[in-house]
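The following block contains the structure, expressed as structure tokens.
One chain of protein is taken out of this complex; the other chains stay put.
All chains are identified by letter, namely A, B and C, in their written order; residue positions are counted from 1 within each chain.
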Amino acid sequence: MAFKKKEATADLTDSSAVMKARNLQQTAARQRIAHICGKTMTYTFLLLMALIVIFPFYFMIISSLKTTEEYRRSVPTLFPMEFKFANYLNVFTDKDFQFWTLFRNTVFVGVVSTLLSLVITVFSAFAFARLEFKGKNALFAALLGTMMIPGELFTITNYQTVNDFGWMKSYTVLIVPFLVSVFYIYLLKQNFMQIPNELYLAAKVDGTSDLKYLWKVMIPLALPSLISITILKMMGAWNSYMWPRLVANDDAHKLITNGLRGAAFVDELGNTDYPRQMAAVTVVSLPLFLVFIFLRKYIMKGVSRSGIKG
Amino acid sequence: MKVVLQNLTKIFPSRDKKSNQEVVAVNDFSFEIPDGKLIGLLGPSGCGKSTTLYMISGLQKPTSGKIFFGDDDVTELSTENRGIGLVFQNYALYPHMTVKQNILFPLENLKGKDKLTKEEKLERAKSAAKLVQIDELMDRKPNELSGGQQQRVAIARALVKMPRVLLLDEPLSNLDARLRLQTREEIRRIQKETGITTVFVTHDQEEAMSISDMIVVMKLGVLQQIGKPQDVYDNPVNLFVAKFLGTPPINVFNGAVKDGKLYIGDAAVLETPGVADQEVTVGIRPEGFELEADGALECQLSNVEVMGRDVSIVTTHPASCNVTIRSIIDADCKVDVTATSVRYNLKPHKVFIFNKETEERIYF
Amino acid sequence: MVDTRKQWKAWLYLSPAIVLLLIFTVWPIFNTIRLSLMEGYNSTMAANPYVDYEFPFGLGNFTRVLEYPNFLTCLKNTVLLCVITVPISTLLALLIAVGLHSIKFLQKPLQTIFFMPYVTNSIAIGMVFAAMFNMVIGGSTRPDSVGIVNNILEALGFDYINWTNAGSSYGANLAVMVVYIVWNALPFKILVLLGGLQGINKQYYEAARVDGTKKSRVLWRITVPLLSPMLAYVIITGFIGGFKEYSSIVGIFGDTMGPAGNPYRMDTMVGFIYRAIGKQEGTASAAALILFGIIFVVTMINLAVSKKKTHY
Partner (left out) sequence: MTKRIVALLLIAVMTIGMLTACGGSGKKGAAGDVVTAEGGFDINKPVTITFYHQMGAELQKILATAIEDFNKFYPNITVKAETMGDYDGILNQIQTEINVGNQPNLAYCYADHVATYNLGGAVQPLDSLIANTEVITRADGSTEVLGLTQEQIDDFIPAFYNDGRVYGDGKMYTLPVVRSTEALYYNKTFFEKHGLTVPTTWDEMETVCRQIRELEPTCIPLGYDSEANWFITMCEQSGSPYTSTEGDKFLFDNDVNKAFVKRFQGWYKDKLVTTQELSGGYTSALFTGESDTGTRCYMCIGSTGGATYQQPNQTNGVFEFEVGMAPIPQVDPANPKVISQGPSICVFRKNDSHETVAAWLFAKFLATDVVFQASVSMNNGYASVLKSAQENPVYKDFLATAGTEGIQAYAVQVTLEQQDSFYNSPAFFGSSVAREQVGLLVQKCLAVETNDVDAAIATAFENAVKECKYQVGM
């Protein structure tokens, strides 16, 4: 057989794996070139894609610095000919765009709905991941099934519902209807499932209550996922548009995206003053962007830990 | 294939950005692995043994130094061009492939004139599987195998492309005690059968000693000693090696050499001609004690453990660096378990003395 | 063992979620089914306190959806967009994730950049894409307004392509939509796949390197199978999202969902549903249920396939 001592050595001597000294250098050089080529290709690809991906962002920022006239040019300029920082000043001083009010409303709605949503998600995910009860799998499958339905059609009925509840034009109507996200429950459940069940059993043996166990063990271990959910939820508050416009578009409760798309930045003829709008969009995106940069590590961990396995 | 490491050094940049402290994983490491031998790289965790193995494999590049396979300088060669087989600590079997696919995988990478026909590949895979005795399991997935079986698959996968050098990273650490014994014999057998130069890394001295042709003891990236297992055991070059090898471990005392005699406490226990007067550290192998009623070294008896063939006597002594002293003597010797103390004579070749500062061996 | 004490405890923990879902998700679904069975239902008519409009019970709304002259166009666009964008975006995301995972220098800044679309406001995105692909005043002898994409084509020695304006071809329209949708889908997919990659034991790659496995073979034979749960996840959610495609098309083509001179050429199922809201909610409900049916079937097929193909 090939693996008997003698034959093996014989095999090896005429195999190409045995290299003459000059071949060695050639191979070494070749592999160096291959390595450099590989890296170059990787970087070229990544940088090219990055360029494409970042372009709209760049465009948003340069547009926010252009004059209206320049923006309207039919061949868009890739760099502002003159910087109009006044566009930014305008964001904070514009009477139609009550930046601070909008900002405060959005932050309030975002924070409160995130907190409540986290509580609900944690409890639900815990029940699904750790507790046994009848119909658990069926219920979970049904929940996942709801993700497949085009949610737009809920609007009519939900509008009626919140109106019957008398929630119109309140923070409640902005917060409550969308507190439960099946996706978040799913994400967190997966994360919880990866925490060894022995920990739970050990806690039970020690007489730790479920709540204490959740608080002391599950939550710290699932922190990255929770942070991801927090960010997704905050982004939701930041970008929500249709529903808030419908149910709470009064000045006291208006959210920031509605402010952006509303009457502000529109002149008398209904034409949008894009540079000013872009400046506002940039300012509005900034908090999210910063949050993302600072918490990037956790978001990455959160997703990788959820280890989306069936 | 002989493997030569020449002044191999590996420095890792510091992980902690602030401190800027570099980590020297392997420091100026040189030795030669003779053709067809099984070599155990031995040392406590963090000693650089795995790094050394990885540098031989080509997965890591040395910071300086050279590696030769035979006469070929392979330092600059990347791993796939070195013709090595590597078995990972946790086997790294592809979980989505069957045993057969796992074993075939390396063969499918061959190109050019090395390219094999389908039949040849299967033939090779089968004989490799046979060699490690897993030919019955070819269609299973790794998660359907026991640890020992996975280990064999990993070895088969490493062997199937007929490497010039086989490298094993902690091959037994994931196995239970019984399997460990069995598997290390297996490794020995396979190595013998194939005659492939094999290097394996372990922190378990017993494992290394039991199957290696040669062992290499490392500490903090520095080579301590190379040799046949028994030679190293019998002749450790320093306190570290002495302490690291042997179960139960060597007993260490504070002692002194005075006028050509070795003193432990007040007792002169051994003649040490030609050794200058100094404070020393004394190492005595457990089997280096002989019960004698008028022995030179008196220890307080605390416990006697009868282990069948041998008896292990646990004692204490004020000069001992360890809490207890453990000696192993023949079961035929009667020990009075009610006595408060025992007296020993020492076998000179089982006693090593070391410089107090440098911990280097002082020969006598 | 299922003990009864735990049973009620589980339901207690689930109660807030269940109550909210019952009110804001389950009830609307039932209501949708109800409306879909009321022929010709129009919410404004139904709200009229003075006139009692009749909405007979039956399947008329469903047949009406199928009778819609543009129904096949909607279906075709929806399916085409799904079938084209999901593989492209998944593949690109995979390559980017693998690339990002393999580098050290610039890794973090690049990661941040690839997630930027996530935090870029959707208003900006629509306008930018319109500007990028823009060109041509209809009927003029020379293009008047050229987007950057055409500038690039010109630099590469190609002719301008009319992407979205009057007289543009279906292929060009589709291409723009594909680029836009893929662009939009990338960050999430990269995020998930990168997360998955970080969970893969590095030794598999070292083992492959020792064996001299080619990069492409490592990708297809090792990375892809090991990532298969995440890939299945992004593909399934991609399909679900793809079947609901609407706002992206409006973002590029406006409410008429097509280039000038060819309105509703890029119409989709959800586009149809949206237009029916406010006019024919019964039909809209029926269409939503039909869409749900399609998504359900496709997801089930997806799940069945992925069960066979994912390796765990």
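Everything below uses one rule, namely that contacts are C-beta pairs under 8 Å (C-beta built on N, C-alpha and C of every residue); 3 or more make two chains touch, one makes a residue touch a chain.
As the structure is a prediction and not an experimental result, all values here were calculated from the model.
Note that the undisplayed chain, when the full complex is considered, contacts A, C. From the options C:87, C:109 or C:167, the residue with contact to the unseen chain in the full assembly is C:167. From the options C:87, C:109 or C:261, the residue with contact to the chain not on display is C:261.
In the full complex, subunit C touches the omitted chain through residues 30, 33-34, 37-38, 40, 42-52, 55, 57, 64, 68-70, 134, 136-145, 165-167, 256, 260-264, 275-276, 278-280, 283, 300.
On the side of subunit A, touch with the chain left out of the figure occurs at residues 72-75, 95-96, 137-138, 141-142, 145, 156, 159-160, 163-164, 168, 245-246, 249-250, 261-264, 266-271.
Note that in this section only the chains that are shown with their structure count from here on.
Taken pairwise by the contact criterion, the protein chains are fully connected, each one touching every other. For this pair, subunit A with subunit B, the centres built from the Cα atoms lie 50 Å apart. Put simply, the C-alpha centre of subunit B and that of subunit C have 57 angstrom between them.
The set of subunit C residues touching two or more other chains comprises 312.
Among all residues of subunit A, none touch two or more other chains.
Against subunit B, the residues of subunit A that register as touching in their complex are 1-6, 8-9, 11-12, 15-19, 21, 24-25, 27-28, 31-32, 35. Interface of subunit A with subunit C (complex): residues 38-39, 42-43, 45-47, 49-50, 52-57, 59-60, 63, 74-76, 78, 119-121, 123-124, 126-128, 131-134, 136, 139, 143, 145-150, 152-158, 161, 176-180, 182, 185, 210, 235, 239, 257, 260-261, 274, 277-278, 281, 284-285, 288-289, 292-293, 296, 299-310.
On subunit B, the positions that touch subunit C within their shared complex are 57-59, 78-81, 84-86, 88-90, 92, 94-97, 105-106, 108-110, 157-158, 161.
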